[in-house]
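Removed from the display is one protein chain of the complex; every other protein chain stays in position.
Up next is chain A:
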């Protein structure tokens, strides 16, 4: 008995009633402990301090979005999240008020699937899918034309941090036959970041490498999804999608703050395509999303003719597939 659930400020009032009822059933303070799992699905950058910057209108969506988790039975079993990833107190007062109401739903497991968004600093979002009856299920998450595949935990949830690619960001997800959606939420610092996206399906061996402000390969300022969070890098590469799943949709997003410690100059973007037993001698398909003159991300489909299979292990280096990012002097 699953059905489409839409969270947006306009539907907030209706949804809140449902959600608050569930909260009342088992409401606990460890609202977002499932966030602790986020790290597994994330590139570096996930552990950076997250500050709640959702505006008033969005906070409603935020609040009821946590309902299924709080109503579920497994909150205590999950790893405890880093303190900075807990949601600040925006949602707290109404919860306390309601928890005094008598609980009437403890016996039933609520199978409804939910998708929730939360704006984070750095023009990012925490995207949370909860589907208590769909443990280990495969989900496709979609945002601004980019799709990536994830696997829910045994308990039926997944959270990841995703760069927001629009100032009014919406996310949809597909869980079997169900379509979930959330947003739009306002991303106040969206304009402060340059972003370039490379998306693909399956074992393509594709990677974005950024050489920031004159950096060479292997020197400080060479950034990829494998980079550690320390060092001189200004930007970061987010990797989305679970590569161990068969034919999973995946994406890498290079994100650069425009002020980048007041640096200016050029970041060269290189796409590497490893010649793997899966990709050799074949055509690799992908999509590049790059800023168009009007500031939106324009999509270009890509077809890469991969080298033959006697070159497995080699890397095809493409310097012109993605345009360099140029930060002009103010």
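What we mean here is this: contacts are C-beta pairs under 8 Å (C-beta built on N, C-alpha and C of every residue); 3 or more make two chains touch, one makes a residue touch a chain; residues count from 1.
Quick note on the criterion: contacts and distances are computed from a predicted model.
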Item to complete: Could you check which of "OmpA domain-containing protein", "Sulfide dehydrogenase (Flavoprotein) subunit SudB", "Nucleoside ABC transporter ATP-binding protein" or "Hemin transport system permease protein HmuU" matches the UniProt name for the chain that's left out?
Response: "OmpA domain-containing protein"
Fill in: Where the unshown chain meets chain A, residue by residue
213-214, 216-218, 265-266, 268, 275, 288, 292-293, 298, 300-305, 307, 311, 313-321, 323-324, 326
